[in-house]
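One chain of protein is taken out of this complex; the other chains stay put.
As written, the chain order gives the labels A and B, with residue 1 at the start of each chain.
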Amino acid sequence: MIPLAYELLVSAALFCIGLYGVLARRNAIIVLLSIEIMLNASILNFVAFSWGSGNPSGQVFALLGIAVAAAEAAVGLAVFLSIYQTHGSIDLDQIRFLKW
Amino acid sequence: MDVDWEFIAFLVLSVFEVAGSILVVINKRLVRAAFWLALTLVTIGAIYLLFLSEFIFIIQILVYAGAVPVLVVFGIMLTRRRIMDEPGRGGVVMLREFTIVLAVAALFGVMAVSFLAPVSWPQSATAIPVYNPPPTSSPGIANSLFDSFAIAVILIAVLLGSAMIGGVYLAKMDEPGKVGP
Partner (left out) sequence: MIANAWVVWLILLLPLGAFLVAAVAGRRLREGGGYVVVGAMAGSLVLSLYVFVQVLMQGGLGGNFAPQTITGYVWLPSIPGNEIRISILIDNLSSLMLVLVSFLCLLIFVYSLAYMHQEEGKPRYYAEVSLFATGMLGTVSADNFLQLLIFWEIMGLCSYLLIGFWYHKPEAAAAAKKAFLVTRVGDVLFLIAVLIIWSEFGTLRFNEIATRVGLLSPQLLTLIPLLLFGGAVGKSAQFPLHAWLPDAMEGPTTVSALIHAATMVKAGVFLTARSFIFLVPAVPGVAPPFTAILVIAVIGGFTTLFAASMAVVNNDIKRVLAFSTISQLAYMFLGLGAGAFLMANEAVHGEPLNPAGYSAALYHLFNHAFFKALLFLGAGSVIHAVSTNDMREMGGLSKSMPVTSKVMLFGALALAGIVPFSGFFSKGEILSSTFEAGAGNPLFYLLYAFGLVTAFLTAFYAFRLWYLTFHGEYRGHEHAHESPRLMTFPLMILAGFALVSGLLAYPMGGFGNLVFFARADARPPLIGEPAQVYLLEGLSLGVALLGVWLARSIYSTRRIPAERFTAIPGGAFVQRMLAKRYWIDDAYDAFGRTVVVGVARALDWFDRRVIDGIVNGVGRGGMRIAVESDAFDRRVIDGAVNAVSLETIRTSWRLRQRQTGQVQNYAWVVVVGIVAVVILLFGMSFLQRFLGGR
């Protein structure tokens, strides 16, 4: 029996670590990977609560979440690679296409 | 001695998990980060097993342990090498990282405190079947998925389709250095 609280802590930790990666890293691919970590943290939460409460909806959402995350990772990678092809760099400090 | 092996397994796995993720976000080298990510994701899958969610475990391994890291690595490898290395930075003043660590730590602190509060979390620890033929009082995952969340499934399908199309569009380069057709 795993107390749910510890699991929540773990997922919180994972989330925060992923958040750090999103904010602090300049390489776009690393940021992508950090986003994957964050998503996984939340999906872990879903599964834990589903196990805890016996409600299958949690696992359903986990499934859907994994699907979304995978799609997003693929598309994100494609975008970043395109940017790299056209601009020669994926340093987020220098990618300012949405600047005013 | 009645050791709670599940708990110990959980602890070990979570250590691996956290360490792996830290290593992902810290790493200076792209490919290594990708591999650490793979480790982290697999570990998370193992935790799913501990949580009696075999179905999700399988999906996790299929997608996250198989597809995503491979995708990332292939993407990195098939482009020029320079993408792999993150340009170094004068590490004298890292105010930015420090502030972010502070914020993140604050967030974690708050969440930790709230999670460790003496609140009764649900702790039934039941295994949820994948499928239970209707009518049933305990629907399985598939029941729920295709019954209550059918629209979500359709939308996911649309999402995946458009992602694929988008990916193809972005990858196509009629002229070198230009995006799309």
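In the analysis below, a residue touches a chain if its C-beta (ideal position, glycine included) is under 8 Å from a C-beta of that chain, and two chains touch if they have at least 3 such contacts.
Only a predicted model underlies this, so the values are computations on that prediction, with no experimental measurement involved.
Colleague: Pick from A:A5, A:V68 or A:I95: which residue touches the chain that isn't shown?
Modeller: Hidden-chain contact among the options goes to A:I95.
Colleague: For the chain left out of this view, which of A:I17, A:V31 or A:A69 touches it?
Modeller: Reading the full complex, the residue touching the unseen chain is A:V31.
Colleague: Among B:I100, B:L145 or B:A163, which one is in touch with the chain left out?
Modeller: Touching the chain that is not displayed is residue B:I100.
Colleague: Which parts of subunit B are in contact with the chain that was left out?
Modeller: Against the left-out chain, subunit B lists 100, 103-104, 106-107, 110-111, 113-114.
Colleague: In the full complex, which bits of subunit A touch the chain not displayed? Write them out.
Modeller: 19, 22-23, 26, 31, 92-93, 95-100
The rule we apply is simple: only the chains that are shown with their structure count from here on.
Colleague: Round to the nearest whole Å and give the separation of the Cα centres of subunit A and subunit B.
Modeller: Averaging C-alpha atoms per chain gives centres 6 Å apart.
Colleague: Under the definition above, what is the set of subunit B residues touching subunit A in their complex?
Modeller: These residues of subunit B touch subunit A: 4, 6-7, 10-11, 14, 17-18, 21-22, 24-25, 27, 30, 33-34, 37, 40-41, 44, 47-48, 50-53, 55-56, 59-60, 63-64, 67-68, 71-72, 75-76, 79-80, 83, 86-87, 89, 96-97, 100-101, 103-105, 107-108, 111-112, 115-116, 121-126, 128, 138-141, 143-145, 148-149, 152-153, 156, 159-160, 163, 166-167, 170-171, 173, 176-179.
Colleague: In their complex, what parts of subunit A are in touch with subunit B?
Modeller: Listed in rising order, the residues are 1-10, 12-21, 23-27, 29-30, 32-34, 36-37, 40, 44, 47-57, 59-60, 62-64, 66-75, 77-79, 81-82, 84-86, 90-91.
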